[in-house]
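Note that one protein chain is taken out, while the other chains of the complex remain in position.
Chain IDs A, B and C follow the sequence of writing; residue 1 opens each chain.
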Amino acid sequence: MLDLPPIVDRRSFMKLMSASIALAGGACTRAPLEPIVPYARQPEGMVQGEPLFFATALTRGGYAHGVLVESNMGRPTKIEGNPAHPASLGSTGPLEQGRILELWDPDRSRVIQHLGQIDSWENLASLIRSRGQRWQADGGEGLRILAGGVSSPTLLAQWRLLLEKYPRARIHHYEPVNRDNVYAGARASFGRPLEPVYHFDRARVIVSLEADFLGGLPGHVRYARDFSRGRRPEARSMNRLYVVECMPSITGAAADHRLARRSSEIHSLALRLAAATTGPVSADALPWVRSAAADLQQHHGASLVLAGDEQPPEVHALAHHLNEVLGNRGATVDFIALPVTTAQSNRDSLAQLVEDMRHGRVDTLLILGGNPLYDSPVDAGFAEALRSASVSIHFGLHHNETSRHCTWHVPAAHELETWSDATAYDGTVTIQQPLIAPLYGGRPVHEMLAALTGDFDSTAHSLVRNYWMGVFGNQQPEERWANCLRSGVVSESTARYENTQAAKAVVGDAGATAAVGTVPDPKEIELAFRPDPTLWDGRYANVAWLQELPKPMTQLTWDNAAFMSDALAQQLQVTNEDVVELEVGNRTLRAPVWVVPHHAEHALTLYLGSGRTAAGPVGTGHGVNAFALRTQNAPWFAGGVKVRKLNERYRLATVQSHHRLEGRPIIRAGTLADYLHDPQFARQESDRRAASLYPDVPRAEYAWGMSIDLASCIGCGACTIACQAENNIPTVGKSEVIAGRELHWIRVDRYEDAAAGAQRTLFQPVPCMQCEHAPCELVCPVEASVHDAEGINVQVYNRCVGTRFCSNNCPYKVRRFNFLSYSKEDAQSAALHNPEVTVRMRGVMEKCNYCLQRVVRGRISADRDDRALRDGEVVTACQAVCPTQAIVFGDLNDPHSEVRAAKGSSRTYTLLGELNTRPRTTYLARVVNPATGRDPSEDGGER
Amino acid sequence: MSWYGITAEFGHAEALLDAVRATRGQGYRRVEAYTPFSVEGLPEALDLPPDRVALVTLLGGIAGGAGAFFLQWYSAVIDYPINSGGRPLNSWPAFIPAVFELAVLGAALAGFFGMLALNGLPRLRHPIFNTPDFHLASRNRFFLCVRSDDPLFDLEKTEAWLRTLSPVTLARTPVGAKP
Amino acid sequence: MKVGAIGAVIVVIAAILAWRRSVAPRPAVGAPVDQPVPFSHKHHAGDDGIDCRYCHTSVETSAFAGIPPLSTCMTCHSQLFTDAPLLAPLRASFAGQQTLAWQRVHDLPDFVYFDHSIHIAKGVGCSTCHGAVDTMPLTSRVASLHMQWCLDCHREPERYLRPKSQVFNMKWQAPPDQRVLGKKLRAIYHIHPSSVLTSCSTCHR
Partner (left out) sequence: MNSTVASEGPSQATVKGSYTYGSITDKIADIVLERRTTPGFAIALAIAGAFTVLFIVAIAYLFATGVGIWGVNEPVAWAFALTNFVWWVGIGHAGTFISAILLLLRQKWRTSINRFAEAMTIFAVAMAGLMPILHLGRPWFFYWLIPYPDVMNVWPQWRSPLVWDIFAISTYIIVSILFWYMGLLPDVATLRDRAHKRWQQVVYGLLALGWRGDARHWQRFDTTYLLLAGLATPLVISVHSVVSLDFSIGNVPGWHSTIFPPYFVAGALFSGFAMALTLGIPLRALFKLHDFITDRHLANMAKLLLACGLIVDYSYAVETYTAFYSADRYETYAIMNRMTGPYAWVYATVMFCNVVTPQLIWFKRIRAMPVVLFAIAAIVNVGMWLERFMIIVVSLHRDFLPANWGFFTPTFWDLATLAGSLGTFALLFLLFVRFLPAISMSEMRKLNEETRGVDR
């Protein structure tokens, strides 16, 4: 990326020369006039200069997330959640925000390739035709399709068509981050695979057996919303969350009682929990189990036990059983038929395919998306087997590791470039509509599949539309079609809850603990695999935003690492950035060490998705490839890991190096008990509004302010990347992050410190505080940092000369400086710049301005029809995206505004109030809800 | 040939001082002295009027300071009032440093250039430079010149008088450059 | 001596001129700009009396006044002057054979965000900034568009406001009691106080 030359090298020398030439000629030569190219025929419904929003959906592993995509003069620029969509309710996670950059990624493949040579669709088509005749004869013997999770009704229809035509063809599924365990667990309990749908808003007690339902599970954005709804101290009662997990997740950080255990120990722990819940509570030695069991017993029908995708089926079955016993089925958890079509076992499905290829039963393999060569289990032998397929067609966005070993590669159209449809975690279907014609000649998946069945003419639009016309039948199909596109959901498509029979009782009595729960050797080191919070399984590796978005629990960017507890690090005598060699079975991998507080002892965690070798200029060569150690039988955790310290170091790019509060009242936190006892518990001496020498500046019609609720914030980082997308914030690259020059306008600080009676992970989103007595403005010599009449501390980029005094004088250090020409260097995001926001040049300061462009747009539209702005009419990017609605923004002059109400709360406090900077951004103290009468710090206690 | 005056050269300051006093005692008024450094008592001996440099300097200082304050007040309060850090528009305490600095600057500039102006400098050509040996005036010699426009000036008489002061040399200083 | 002095002076003057030129408005005020098709506002707006909004459709609803799609031109020119050589580029690009690129006359720096709709809505007439376009055979700018020029109005809008009914009237002349009228209009149209109008964030983001 932006590695600086130690001294003048050729590149910088050229820069230097050109610069001096520019200086020389600058005065005389002038840029030409700006051209304006008019439309020949203007698209209907478009107003020049005004953005349009289109409802569609984005999928991961098949699960759809409804979104609204902003389009400026035909250019998709920003993704917002779709309030009408159950998985979104107007919010998105961090990953969805990155998808817009994926769309514009200049490294996407642009041409059809055959054996590494550029080739044409015609040639491929003729090949398919010739094969087609053979398949006619042998019923598609030797035709195989490998896909991930698929939830597109149209595509499924096409599959049925294909299988009717070629009955002997086979379709295989493989998702590296799959839900095999969930389906197996459901089979064990209900005799058939079912998809659990949780209702966290109805659950008062939640026990998560390593289920990252705030950051990972399908529907996690919706779940986060429901979960946080149940945690408003002002309601004088909060739900309580118990989490046991190996690698700390944001779900664990949100827990009231968190327990760190190796993944392999969780089964036995679950059994103990079951025993304690069904039997005598006091029996168990572990406070965490005692307390959780007691709570569960007291909350029949209002509690919820759920197991994570990483946990074996038995644990899922156990969870179903407990919910059954506690009468939660139908109350806090329901089951629906699988919304996503996938294999009962991705592992077996892939293995079967490999088997067939080995024995030469496969002559044509079509890989729909995905990257099995990179992310299939290392012992599956996919790579070797692939060679035996005479024709292998990779169909995907990127010319990646897999396509390099396929005979053909066909560029796919991005989800935002094509017509399709997709199903959400709860069965709700969305019809996806294209925002723009394929940028790089990509092909819609529907057309690819149609081609296989000999249909080379139908377009994705016709295929999707025809399917739905068929579904709608004759009740105003046109209207319904239009409505679906407008609202972003197909009405009445949400799945009906299956009325299952009671979950089979699995051994739940205390005696069984010994039977199944064979606790592994406590000294044995275990290796856990987890999807990367920003790169997932590696499919987003080339999205610079997601590479540079700090991972919530580690604050690392651009790399993964071997995460371990401090205790293990000391035992291994390693520190951060030491390189160790991990040995699992006979396979080894070198990885840098990164110590993560609250990580289970005697365990290591690797995030999947790094160490790509053919991801593109952005994604290649960052981090280590965890798949190199991931086997079919140990997809989520493997025991018996040997760790060897090598005497080499690897520099990691973290955005935060210090995690102690140093006794400073930066984050205020208390328990619900504290709050009920004294709602003012967060107040401190220093909070009293100190007197000022200066008279208050009179307020204009609006006075903008913001309130951030630390009780709701789960630290997912969606705000950071949403802000990046909205405000044209360039990425700076690993070396610059190391140098301490990341540009995020709103960052999520993470502290590991004692709060509310326990060592806790504390998150604090920090945008600009918009101080009324702004220290930054006082010291700016050129009036580049000044206040506007509505109280926003604005940064006038075109006036800034870059003294950086404002940054020094900002106690919150929210100001960001363009030390180099980051916007120029960041080729990726140039195409999707927000036309409403200035692109900052080198040498100017920048920072959060409450999404000024949105404020102004709102004010102008209100003034235009001569009315006052309504509360909620102006929404900042971070506020809009926040899954838990922790961020509230609005007009402080409006007595009925939401933000006024929030600031009225007794939990309100000012960050560094003693400096009397009078911020317009304030915080609501964090409140947790540990079981009363106990000190939660025992949680980590002996077993 | 017209003369600027008659110039006597002396070896040291006291000699010059004595000569100046004596010459003025003779009633000569247009008497000039040239020395390699500022000689104590010479201005008094020549009965020079008080210089007005101090006054000029004072005025320069006042102008600088007042100008500075007006500039700041006008630009911050009248021309483009902007809320900067919630401070009052007329933050006069914050204006003081610039006022002080510009006052000093104004005074210094006025003083220096005032001095030059009052001295009629720069003036690269001057008849006195036509005096033989005058280049020593910047080294170790002291010169006394009775200008020809002095009412009592008379080429012979004055020359005679000056000779009585036993100068190192005595010369007539022509107005035009040496041939 | 003298030669050197004169030389120095010349250099200084040259430098100043070069600098002036580099900051001078572009295109120069009053200088007609050549266009691929010599479109005449005089002919269309003046003689034919076509309303501004017929072409600049989004001027009342969007920041951008809007450049008419070629289809707008063709509504007439598919009948009139159908084979006028002057209009060849128009027909060609409408047929998709080439692109027609107008030269921007009123070009603000990228860090300035001007919104037509709000100015129209608050009684600022087209001709106040664009001058008597209806008399311009080739359009030229009548104002420097320098920041101080914008501020001139934002500090005291009443000097330029006119009744909304007159916004698109190219012939509008300010009445002798403009200030009185302006103050009245400013009150009626609820125009923000100048402290808001001259806030940096009003035009810069």
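Keep this in mind: a contact is a pair of C-beta atoms (placed from the backbone, for glycine too) under 8 Å apart; a residue touches a chain by one contact, two chains touch by 3 or more.
Since this is a predicted model, take the numbers as computed values, not measurements.
Student: Can you list the shown chains that the absent chain is in touch with?
Tutor: Among the chains that are shown, those touched by the missing chain are A, B, C.
Student: Which residue, A:799, A:833 or A:864, contacts the hidden chain when the whole complex is considered?
Tutor: A:799
Student: Of the residues A:74, A:167 or A:781, I need the one that contacts the missing chain.
Tutor: Hidden-chain contact among the options goes to A:781.
Student: So one chain is hidden, and I want to know which residue out of B:54, B:160 or B:175 touches that hidden chain in the complete assembly.
Tutor: Counting the whole complex, the residue in contact with the absent chain is B:54.
Student: Pick out the residues on chain B that sit against the missing chain.
Tutor: Per the touch rule, chain B residues meeting the hidden chain are 11-14, 32-39, 42-43, 46, 48, 51, 53-54, 57, 61, 68, 71-72, 75-76, 79-80, 82, 84-85, 87, 91, 94-95, 97-98, 100-102, 104-105, 107-109, 111-112, 114-116, 118-119, 121-126, 128-129, 134-140.
Student: For the chain that got dropped from the picture, name the residues of chain A it touches.
Tutor: 4, 6-8, 12, 15-16, 18-20, 656-664, 666, 736, 739-741, 747, 749-751, 764, 766, 775, 777-783, 786, 799-805, 807-809, 811-813, 815-821, 841-845, 911-912, 915
Student: Considering the whole complex rather than only what is displayed, give the residues of chain C touching the chain that is not shown.
Tutor: Considering the whole complex, chain C reaches the absent chain at 1, 23, 144, 146-148, 151.
As a convention for this text, only the chains that are shown with their structure count from here on.
Student: Using mean CA coordinates as chain centres, what's the chain A-chain C distance in Å?
Tutor: 46
Student: Using CA atom averages as chain centres, what separation in Å is found between chain A and chain B?
Tutor: Distance between chain centres, rounded to whole Å: 81 Å.
Student: Among the residues of chain B, pick out those that touch two or more other chains and give their numbers.
Tutor: 82
Student: Can you tell me which residues of chain A touch two or more of the remaining chains?
Tutor: In chain A, 783, 786, 788-789 touch at least two other chains.
Student: Can you name the residues of chain C that touch chain A in the complex?
Tutor: Interface residues on the chain C side: 15, 18-19, 21-22, 26-27, 33, 57-58, 61-64, 66-71, 93-94, 96, 99-104, 107, 109-111, 113, 115, 117-118, 121-122, 189-190, 192-193, 195-196, 199-202, 204-205.
Student: In the complex formed with chain A, which residues of chain B make contact?
Tutor: Touching chain A from chain B are residues 82-88.
Student: Flag every residue of chain A that touches chain C in the complex, lowest number first.
Tutor: 26-28, 30, 33-42, 47-50, 700-701, 783, 786, 788-790, 792, 794, 796-799, 836-839, 849, 852-853, 855-856, 860, 863-866
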